[in-house]
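Now for chain A:
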Amino acid sequence: MTIDTHGLTRENLLEIDYFLRLTRTLEERLVALFRQAKVIGGLYRSLGQEGESVAAAYALDYALGDVVQPLIRNMGSILVAGAKPADIIKQYMAKGDSPTRGRELNIHFGHPARDGFIGQISMLGDMIPVMAGIVLAGRMQKRNLVGMAFIGDGASSTGAFYEGMNFATVQRLPLVVVLENNGYAYSTPTSKQSAVKSLADKAQAFGCASETVDGNDVLATYAAAKRAVERGREGGGVTLIEAKTFRMKGHAEHDNQSYVPQALIEEWSAKDPVVRFEAALVEAGIATAAEFESIQSRVRREVDAATDEAERSPMPRPEEAGMGLFAGDGYWEAKEG
Partner candidate 1 sequence: MPQMGESIAEGTVVKWLKKPGEKVERDEPLLEISTDKVDAEIPSPASGTLAEILAQEGQTVGVNSVVARITAAGEAAAPAPTPAAHAPSAPAAQAPSAPPPPAPAAPPVAPPPPPTTPPPPAPKPAPQPEAAAPTGQPSNPATQQPSNPVTPQPRDPETAQPRDPAPAQPRDPDSLDERRRTKSSPLVRKIAQENNVDISRIQGSGVSGRVTKNDIIDFMQRPSPAATQQPPAAEQPAPASRPAAMTFTPGENNRIEPLSVMRKKIAQHMVLSKQTSAHVTTVFEVDFTNIDKLRRRYKDAYAERGAKLTFLPFVIQAIVAGLREFPVINASMDESSVIYHRDLNIGIAVALEWGLIVPVVKNADEKNILGLSKAINDLGERARTKKLTPDDVQGGTFTITNPGIYGGLFGTPIINQPQVAILGVGGVKKRPVVVETKEGDVIAIRSMCILSLTFDHRLIDGAIADQFMASVRAFIEAGQFTL
Partner candidate 2 sequence: MAETTYLDAIREAMIEEMRRDPRVFLIGEDVGAYGGAFKTSAGMIEEFGAERVIDTPISEVAIVGAASGAALMGMRPIAEMQFIDFITCAYDILVNFTATSRYRVGSPCPIVIRGPAGGGTHGGPFHSLNPEAMFMNRPGLKIVAPGTAYDAKGLLKAAVRDDDPVLFIEHKYLYRRIKEELPTEDYIVPIGKANVRRSGSDLTIITWGSMIYVADDAAAELAKDGVSVEVIDLRSIIPFDEEAILNSVAKTNRVIILHEAPLTGGAGAEFAARIAEKAFDYLDAPIKRVAALDVPTPYSPPLEAAALPDKARLLAAARELLAY
């Protein structure tokens, strides 16, 4: 049976699988570390959403300077952009040599120009105008870069989301906004979040293009993202993609999501994006289970190595707490060791 791979080669597809498994395995390792009290603060999984995170981010061309902005459930997207697993574990363990030197938590890190990704802030919606500014700068610098911002169903209620979308659209900026509708914002179901029938309909408020896609279908999500990225790169402005998916775990490790009907969880666990993707590839004869095992071994080795590196890292020095607020003390410019 053939499947439409939307221009992706076999290497691409295997690489996508690698990122899917890397995301999942890395998060499982983080859960273990969390239960060993080695992770400081909360732990947020993207179980069930690895598909749309990886697939959408894979549609960007980082060599051109494209920038992806994840939310908490898009770790897969920054792995695609090149984030190192060791850095992510160090961030979660609050280590002194994490990319933010212990100042920011989980995946709140990354510099758009240097890394191709930028971490969010907790005030949801704020990153939309920031991403608009990033791609605006790209245009001013005569670079044809595209930005991709993830936003949740809950965050799409914020004023910042509306202001950012409105501004980006009226400026015709090359911005792809992946609205991952996973059914819940913490404990609030989408039905309480907004009265629109389909969140993609919000695009009409701004006048931008939109599309709705099965977020648990890796290839379909990739295709939608690719269309949107091309539109932006060709001057067509903003696209709002609603990726329908489901949050398989609670909001964080401390949340057992007892407010979610069990039937819903069971329904969506049958639609696991990684399982579906691998099954489709096997069925199409593009890859084998053994290859996936091999990818998994590699992933495991990498995650182990990353864990070891992170565990060896020191905690930050307390005397540095007051440094690095403004330029001038050279804190960020000086390299450690």
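Candidates were picked such that all candidates are chains of the complex that A comes from, given by their letters.
Just so we're on the same page, a contact is a pair of C-beta atoms (placed from the backbone, for glycine too) under 8 Å apart; a residue touches a chain by one contact, two chains touch by 3 or more; residues count from 1.
Predicted model only: the values in this text are computed from it and were never measured.
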Selected neighbour of chain A [touch, this complex] from 1 or 2: 2
Contacting residues of chain A [partner candidate 2, same complex]: 99-101, 103-104, 108-113, 118-119, 121-123, 126, 128-141, 159-160, 163-164, 166-167, 170-171, 324-327, 332
